[in-house]
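A single protein chain has been omitted; all remaining protein chains appear in their positions.
Order of writing sets the chain letters: A, B and C. Residues in each chain are counted from 1.
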């Protein structure tokens, strides 16, 4: 029920504001006996870290994670599990904020930035930490990535990868998809041709003080058939909630997604043939989920990220007192927040799947 | 945590299979003192009922709802509240299944229908009620509509309406939008021109034994600023989960949705001007939600429904024993399940909003 | 979060008022493939049924249960599972109210009965179904017993039994404990001597128009070590909530319970010796639970039930309008509601254990 928790058996609670002393999360319900070190988590945090290219915010945050609880090491765990392991108790992870520069944000204290949550937080709570967006800052997603690193440990053989498939109106050529390419450019772009075009696009956007949106695709392979649940516990329902909870996301789709509305029943049907251990599907319009339950195919989710709301072009707005004014958001911003959403999407996929692994095992014993 | 419950303070638990004796729901957490009769609920059920036009399944279900608990009437409630009222205890609603024709489905017992949950239910549970899709049947949505009728009572002045904005590849002309038109055609179509085209399209689809998908838009007006919550309790996150939990839905978007990815920051910003009681927004790309919290604008959600998976054209599949075969699904089916999804989308919007009204009031006292 | 639900993975939601048309529950999360028939549930309901001896309310309710969903039978389940089986979907159970006699209760509509929830329901909700106590009636416990019957199926080899160990000030002789004796008297009394005394005590209490309290002990044997969880998910914490949620219960204790406060550390320690498959404990002051986790010993819970609040002796009270008056509660009442609490206590133990079995399996895979 908690507003700041996600998942049920594998349950993540995040906390922290953009300009507070730290942020973090508590991961509860993690199975015991999983090897887990700070380095395991840092690996994934480093992929999301700000300041790594000229296309993301220049805020300099080391995003160094500390494990404060839930993991134990002695000579016996070393022998039995090969190092520090999870104990089944809550794992508390903390990341200190280092480069806050609170002064940058003093100007926006009185003005509601269009596209940001400034006005709605005030309308809801009557008070807000306006520094850097407070709780609504994308910094919160660092805690998600840390939790996702733990979820990956739970998932063992499942591989989760994300790629940007569109920036602005420019889509990748899916025929050119190469996962390795994602590691070679700062855009998580699986198509080398698109990556080259995006570099120009984003440089132009940044210079214009503008911003642009993106679409991210997350794939999980190795998910067995049977995870998920009917009706409100559907795997796709939880994935939709997970992705939509990421800052700036405005749409989520599974498999053929919105395109499925344009298909005929014949074209949409993923036909089945006998396979070795499991059936073989001839297509994957379902995105690996039927009736809310995984089918053994790759789970495929896409989500749309709106353009960064912090832009240099003045926009009309009002003050907290209701007076009309214009606002121009200076400071350190991503021209395309979608770039940093890719590892966050992976982390949310990992958390949803880990939760459903445990839920499925709980109910069915498998 | 329940797989078959939705919401937190306004919490709906549904039960029932397509060919069992009945289906229904328990609505818990409803505020006391709300006028509620079976007729209030029946009104909304009648809008979703099968058999009302040649474009939906010919299964003849009266869908007559009974209130089994949670409502009380005596001369004192009559005087104080004007009739039967909710008491704050769980409201149990039951709808008996009447027209099951179980024999229609005996053929599909051995064969997994592509696009249906047959294979995944077997993979998860090792046993399934295959008659009419069992728990995975769209009949479950009758319980949602009943719950949604209760939620509307909670919401008072909020107006919730749904319309189909696309069938197959044919989109409405948004400039021609007229809510009254939705009541004049069997497609929930707000554009008279599109409604005429869709009649031809669906007749052709039905005659071809094929099916087609659709996109539904749900709007809620009268929602005050402040409902929702940051991060995982976002109003849009819960709406995404709610809509994605509806059978056959493959995508959900809020406001500009996937289109937001193609906008620049300047174009996406919903600028603000001073209003009378609340700020006035000059556009609504946000779909009424900023940072997961309602802004006072209309809440706008769209979702994509895939084409009905039950079609007459044979598709390749396998048997429960893994042998290869073809399947051709006869029986009573909707050529476009999206048609009956409109009132279901309204109901889910109502349930999400009612829950967030109570959650917001609980935390903030407003 | 639901006010009328209990449990997490094995989750029970009950509904219904004393004088409404019916009452029931939805059991969600039940594992698939468990043999389950109405007769299986009826067996346990019959043990709780009113009207079975002169010591319990004379309301004549057959308490006939109907399974409305979640169970399936065909020739294949007959062959594979030996009959009808659970499918993993929500199990809806309904019991119709038959013998309501609403007129009996018209007198209490204006007067708050001391010890009853009349005043507090009005204070909370501003409206209440006063007929027979409405939602607060002990009839709600029929739904618990039905749910407990399903839970017992989940638990397999675990044996759960309850006995009354005290009525009024008269305690049993624990040295005379004989479980078989519980089946031979209408008091669930394991001590034949006490049973004889209680017959006289309760006859005298009934004739005096008075009532008396009781203490019930519930034991579960066959629970393996490892169920439960640290801190707030403690097995004993959930048992305490479960038992305290039963109508008229005012206290709960585990193992040595309140008596543990009087022990020294030496006397309280349950010493351990090597056993065959599991350690052997030399005593069970812990009641089978250490640190919130089962130890493999019998789980032992006791709870105290206050005397029936409906008595013939006039008591001072006020009307709904605040005027002072006296009340004398006629109608059909148990002289000792504790008598019918024994099967309810068993049911709650079963529900708690079934939930923890699934939770433990989910987290640890064991």
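Here is the rule we go by: a contact is a pair of C-beta atoms (placed from the backbone, for glycine too) under 8 Å apart; a residue touches a chain by one contact, two chains touch by 3 or more.
The model shown is predicted, which means the values in this text are computed figures rather than measured ones.
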Partner chains on view for the chain not depicted: A, B, C
Contacting the left-out chain in the complete assembly, out of A:37, A:89, A:221 or A:313: A:89
Which of C:21, C:168 or C:186 contacts the chain that the document leaves out: C:168
Residue of C:108, C:229 or C:299 touching the missing chain in the full complex: C:229
Residues belonging to chain A that touch the chain removed from view: 1-5, 8-9, 11, 13-17, 20-24, 26, 28-29, 32-33, 66, 68-70, 72, 74, 77, 80-81, 85, 87-92, 94, 109, 124-129, 134-135
Chain B residues that touch the omitted chain in the full complex: 1, 8-9, 29-32, 88-89, 230, 358-359, 361-365
Interface residues of chain C (partner: the chain not displayed): 1-6, 8, 14, 112, 114-117, 119-121, 123-126, 135-136, 140, 166-169, 205, 210-215, 225-234, 236-245, 247, 250-266, 268-274, 279, 282, 285-287, 289-296, 304-311, 313, 315-318, 322-324, 338, 359-360, 364
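Convention: only the chains that are shown with their structure count from here on.
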Centre-of-Cα separation between chain C and chain B, whole angstrom: 38
Rounded Å distance, chain A centre to chain C centre (Cα mean): 45
Chain A and chain B: spacing of chain centres that average the CA atoms, whole Å: 27
Junction residues of chain B, two or more chains touched: 1-5, 8, 14, 124-126, 135
